[in-house]
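Single-structure report; data block below.
One protein chain omitted, others in place.
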Amino acid sequence: MTAPFGRRLTTVSQGRDVGAYRVITAVDREGPDPEPGQFYMLAAAERWGGGESERPWLPRAFSYARARPAHGGGVELDFLLEAVGPGTERLAELERGDGLWLTGPLGVGFSPADRPLLVGGGIGAAPLLCLQDQHPDAPVLLGFRSAAYAEAAALFEGPVGLCTDDGSAGRQAFVTELLRERLDSGEGQTVYACGPPAMLEAVRALCAEREVPAQLALESGMACGFGACFGCVVPTRSGYVRLCVDGPVLDAAELVTAEVPGAGH
Amino acid sequence: MTAPFGRRLTTVSQGRDVGAYRVITAVDREGPDPEPGQFYMLAAAERWGGGESERPWLPRAFSYARARPAHGGGVELDFLLEAVGPGTERLAELERGDGLWLTGPLGVGFSPADRPLLVGGGIGAAPLLCLQDQHPDAPVLLGFRSAAYAEAAALFEGPVGLCTDDGSAGRQAFVTELLRERLDSGEGQTVYACGPPAMLEAVRALCAEREVPAQLALESGMACGFGACFGCVVPTRSGYVRLCVDGPVLDAAELVTAEVPGAGH
Amino acid sequence: MSRSIELCGVELRGPVLNGSGTFDAIAAHRAFGDELYARFPFDAFVSKTITVEPREGNPLPRLWETPAGLINSIGLPNKGLDGFLASDLPRLAEVPVPLVVSVMGFSVSELKRLVTAVAARDEVAMLELNFSCPNVETGLIMGADPGETARAVERLRPLTEKPLIVKLTPNATDPAAVAAAAEGTGADGLSLINTLKGMAIDPRTGRPWLGATTGGVSGPAVKAIALQQVHQVSARVKLPLIGMGGIQSGRDAADFLLAGATAIAVGTENFRDPAAGSRVAAELEAVFRNEREYLGEWAPPMSGRGSQ
Partner (left out) sequence: MSRSIELCGVELRGPVLNGSGTFDAIAAHRAFGDELYARFPFDAFVSKTITVEPREGNPLPRLWETPAGLINSIGLPNKGLDGFLASDLPRLAEVPVPLVVSVMGFSVSELKRLVTAVAARDEVAMLELNFSCPNVETGLIMGADPGETARAVERLRPLTEKPLIVKLTPNATDPAAVAAAAEGTGADGLSLINTLKGMAIDPRTGRPWLGATTGGVSGPAVKAIALQQVHQVSARVKLPLIGMGGIQSGRDAADFLLAGATAIAVGTENFRDPAAGSRVAAELEAVFRNEREYLGEWAPPMSGRGSQ
């Protein structure tokens, strides 16, 4: 599905905290339905620029977490945010009624597969929410730093496999340990994963060893989101590809590593 | 009176509209009492930068309009603002509790004189308020664009000579006409004036013709306010002088003209 | 939209181009579909710079946000001349405005090959010569040195009748001297500015952030610098100038026209809004409409040239 051309001004209909994260909801009147794994470039309509060291200035990329038909037409989008710098901090401040610039949906999302297994690390849980809406029976494995972050697990339907780095919620483990156990017990034909670079790399390696196909939603620094700047490239077996137009979801088989210099925080 | 060294963070105790203008009040705990005609460099603590075309970025100069001892020590300062661009617009948004960076009091104010006549044009009324506090019996002549601006006249004690460009409040006249009448009737031994460049120039010429001494509070674009940048200079009979340290009040006799390129708006 | 202009003999429906490397019409068509062509934001389209050999581009990371600007070290990834001609050019021909192809050579002979091959194609209306790279034969940055520029343009000029636009680098002591050299040897127009050399330090490691250590600064942060160079160059040469550097609004665009440019290009602002070109054009039109006198007073680069 292609995006409407140009950025458009939407209105935030809700902003709420979910543990250490924030969910902002906006109604996109003109936009088409996005597909899981696709993303939007977002910028606050006010006070975008001029923060600490005069940033943010460029828009920021966000997977949509959930989409539903909006009252009165269009689609209502949820974004799950982690405030890690000036852009995400500003977006996390947005409240009902605030303006939000949005371009998208952009990029190539997850491609259909049977018996998927959903694996998320931290804020990487975001695109798994809409994936779960599509695959309600798929097992969901989530890893977080600590209990405050793990509250995002409650956004999923039904029980999920949960672990935290410090054991303050769920098991004390990395989510890749949970994944290893599931894979070793033969569960899941395809892994859909999103999370920090090191986790994705572990997922890639685990799946590669076991010859389980995996689709990984990567991150890299993006300036434009629509293939204009060549800033977001990641190395693949066939050279650099632009994550914003050829991803953000890539087939793990394409990657030598999921650790991209400069990605993550 | 010298200023404390460095800018300091104060808190806005009140922001209120006065017709088309805005008055913001802040408590300066460390600062000394300013003298009429002195000014402060102000910047909002938040959202200073990043507006339309990423401005404001430098602080802006403002005469204090009134000063009084503050509850709990220090001095409470009123500033009368006209929103003419990004800096004044941002300052005019400030409300009780907002942070305000302040440096000052700066510059050389009005020097003592007998039987003064106070003449203000538009926002030039600001420094006349504290002058009136010192010279309660001095006649005050004020000119404004229209009634909405003329509401600032109510900030003065007692009756004032009032005119507007469009006659919507007081006489339809320029304030220099009022001044001419007073001077011609022999009133006033010294003129204290503040206002837009063209008005000050008319005041200067009127007073020069009649050999009445005049002290004019000028404006020019300022980057620093403490003599560092040499950006605020105005031409005088003895060459350029820095308005921020040698003014903003200048003896009219020093000036060939009060119209400074780039000043006003 | 707006009034048409003539740029180097080519009629354009308006004065707004894109900066090379800041809009990929092929990728944007994938992202936005046919609406892109229906509402194409530029009046001529400038391709990303191509080279003779294919290039992967620079190591990662490639982007750093600065106060009101961006540092990029993209490194001219492209399919190379043959790949471009075979797979990109036919698709760029679908773009509903004249096409400018930007080329960079690391020697005059590379440039000759590029100009000959690209100019031969009907899809191409004009060529832009990106001279911001060293000549491997002399070690000098072509676009920073009047002699290098003259030697190159002189030998490229006979190869085509199509307009040759020289893109100037701002990292030069005297861009106007380079401009004069290009004019003197037969260039048809000039584009300026390219990015300014810049660098950022990774706050977490204390080492340079960019994979290539340094990059180029663009965006509003450089607008004042760009405007000065346009002004200075336009005082020295008669060639039409395409002004760029930090243009975000129609007012910014008007500033460049007033400083002496015939057309303007939107670069980094495209990243903030893919349709920025259209917005800039509409805002510029409003400046013309509402402030005729304002523009008339100084140097009305479009009136007279405009066809309506």
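Per-chain residue numbering starts at 1, and chain names A, B and C are given in the order in which the chains are listed.
As a working rule, contacts are C-beta pairs under 8 Å (C-beta built on N, C-alpha and C of every residue); 3 or more make two chains touch, one makes a residue touch a chain.
Please read all numbers here as calculations on a predicted model, not as lab measurements.
Check B:18, B:113, B:173 or B:223 against the missing chain and you find that the one touching it is B:223. Note on the undisplayed chain: of the listed residues C:69, C:105 or C:267, the one touching it is C:69.
Touch with the chain omitted from the figure is made, among B:27, B:43 or B:250, by B:43.
The missing chain, though absent from the display, is touched by one residue of C:31, C:179 or C:227; that residue is C:227. Within the complete assembly, residues 2-7, 43, 49, 53-59, 101, 103, 106, 220-235, 239-240, 242, 245, 260-263 of chain B touch the chain that is not shown. On the side of chain C, the interface with the absent chain consists of residues 64, 66-69, 71, 141, 144-145, 171-173, 196-201, 203-208, 213-214, 217, 220-225, 227-229, 231-232, 246, 251, 254-255, 258-259, 291, 294-295, 297-298, using the contact rule stated above.
Here is the rule we use: only the chains that are shown with their structure count from here on.
Taking the mean of the C-alpha atoms as each chain's centre, chain A and chain B sit 54 Å apart. Separating the CA-averaged centres of chain B and chain C is a span of 47 Å. If you average the Cα atoms of chain A and of chain C, the two centres end up 35 Å apart. In chain B, the residues that touch at least two other chains are 54. Multi-chain contact residues of chain C (touching two or more other chains) are listed as 67-68.
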